[in-house]
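Below is one structure, written out as structure tokens, with a few remarks after it.
All protein chains but one are shown at their positions in the complex.
Order as written gives the chain letters A, B and C; numbering starts at 1 within each chain.
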Amino acid sequence: VCKLCSFYNMQLTLEFGGGLELLCNSVKIHNVNVELQNGAEKLTMKDLLSWIRTNLIKERPEMFMKGDTVRPGVLALVNDCDWELSGQLDTTLEEKDVVVFISTLHGG
Amino acid sequence: VCKLCSFYNMQLTLEFGGGLELLCNSVKIHNVNVELQNGAEKLTMKDLLSWIRTNLIKERPEMFMKGDTVRPGVLALVNDCDWELSGQLDTTLEEKDVVVFISTLHGG
Amino acid sequence: DSGYGHDLSPQMIHRYSRHLLLPSFGVQGQSKLLKSSILVVGAGGLGSPVLLYLAACGAGRLGIVDHDVVELNNMHRQIIHTEGFIGQPKVKSAAAACHSINSTIQVVEYQEPLRTSNALEIMSKYDIVVDATDNAPSRYMISDCCVVIGKPLVSGAAVGLEGQLTVFNYNGGPCYRCLFPTPPPTTACQRCSDAGVLGVVPGVIGCLQALEAIKIASGVGEPLSERMLLFDAFSGRIRNVKIRGRSLQCVVCGENAPFSKQQFQEFDYENFTQSPLTPLPLKLNLL
Partner (left out) sequence: DSGYGHDLSPQMIHRYSRHLLLPSFGVQGQSKLLKSSILVVGAGGLGSPVLLYLAACGAGRLGIVDHDVVELNNMHRQIIHTEGFIGQPKVKSAAAACHSINSTIQVVEYQEPLRTSNALEIMSKYDIVVDATDNAPSRYMISDCCVVIGKPLVSGAAVGLEGQLTVFNYNGGPCYRCLFPTPPPTTACQRCSDAGVLGVVPGVIGCLQALEAIKIASGVGEPLSERMLLFDAFSGRIRNVKIRGRSLQCVVCGENAPFSKQQFQEFDYENFTQSPLTPLPLKLNLL
């Protein structure tokens, strides 16, 4: 993290589960620094999704996203809370937030 | 919480488990405001234990404490971490910390 | 009433004494449990511990739905079945096991696949439904049916080294469709028989499903409604997350869309999810 401009960088923990980790080299937990776009003063889930698609997803992006949001069957959680409760794509992220993406399981 | 002197008050979540809740009217989770002693600038686990003994434990205090510490068989956890790792009685608490006291179980 | 303020026979008091001793459960919790009826759909990896623990604890009437037969490759996780039952219907095997640990409860066998044509009739006869199936169309169908007939649903799933658990349609909480209005692509729907599963993972989730059913039936504790448990066996971590409530826009339980019995019976779940309700077992050609 740049100490002079830490404002423009955000430390986040991203976790992938339910099979989504297979899209990121089978790594479940990613500690990342997300750089905010020029002039941006906040990072939303919408920004994060496009950052993930560019920087983390190595294969089959259609298994993670559909349009500009997550694909059907994927739950997004910000600090252990469904993103539907915090504004979905508009959810504003804060330093050290934990964002979990989990694909729903059907097996038994 | 006094808004002018919030420094001298500390909001904590205390949880009791493994049977210890029986000593506090069977209530497991207590959201409390602990007033710091005159002139004190920090709250340690030692202070908290004496506060709990005065304010929360309704019966059989010997089932919770022995001397100035918890009785044998009780684990103390500060933010999901064993207090042995943070200095035991000397652990300094911070606003909104979660402190768990749990009695070890032997049954099966 | 026995004159003691409850209906428990001396035999029952003996059998369930460790429940009766619990101040928070006691005679009242046990009595409610004994009067309850619970339907378990699926007698496989999840259903095994669900059925064993529900039978043991004294759920009054236990229904079991499964159309499958016991196979050798089930045995690593489906602990309710013994080798002697290989080739026989799972329902028969599971019912025999339930009876052998508790001969005082009633067990009803449904040796047939659950479909829109029989779901309403079967599920209506029970207070609580446990989804222990292994495919997406069944999960939508069971949840929709629970909304139509107003029953709480304990939903568990396990694949690989992961498991998930929640309670749907309970006390104003969300249904499966509130969470997943659109079915996932079929490529995202792995089943245990295709993708593999560590046998004890459905064991953990199944026990937790039995617990949720017991909590609802006895009226003791806080069921996992609007919450979900995410279990990662590899790391041993369990997350307890808060999920959305009932959605006003839900096409099944929402404001403007009370799904009718007829709509339910005419809904094509296989077409909706693009997968079969009773998938054919994969023939494994390892090596």
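Descriptive notes on the structure:
Just so we're on the same page, a contact is a pair of C-beta atoms (placed from the backbone, for glycine too) under 8 Å apart; a residue touches a chain by one contact, two chains touch by 3 or more.
As the structure is a computational prediction, the values presented were derived from the model and not from experiment.
Counted over the whole complex, the shown chains touched by the missing one are B, C.
Screening C:114, C:153 or C:229 against the full complex identifies C:229 as the residue touching the chain left out.
For the chain left out of this panel, the touching residue among C:17, C:88 or C:274 is C:17. Between the chain not shown and the residues C:214, C:243 or C:277, the one that touches is C:214. By the touch definition given at the top, chain B reaches the unshown chain through residues 17-19, 28, 62-63, 71-75, 77, 80-82, 84-85, 100, 102-108. The chain not displayed touches chain C at residues 4, 11, 13-22, 24-25, 49, 52-53, 56-58, 72-73, 75-79, 81-84, 100-103, 160-161, 192-201, 203-204, 207-208, 210-212, 214-215, 220-224, 227, 229, 233-238, 240, 284, 286-287.
To be clear about the criterion, only the chains that are shown with their structure count from here on.
If each chain is reduced to the centroid of its CA atoms, chain B and chain C end up 39 Å from each other. Separating the CA-averaged centres of chain A and chain B is a span of 36 Å.
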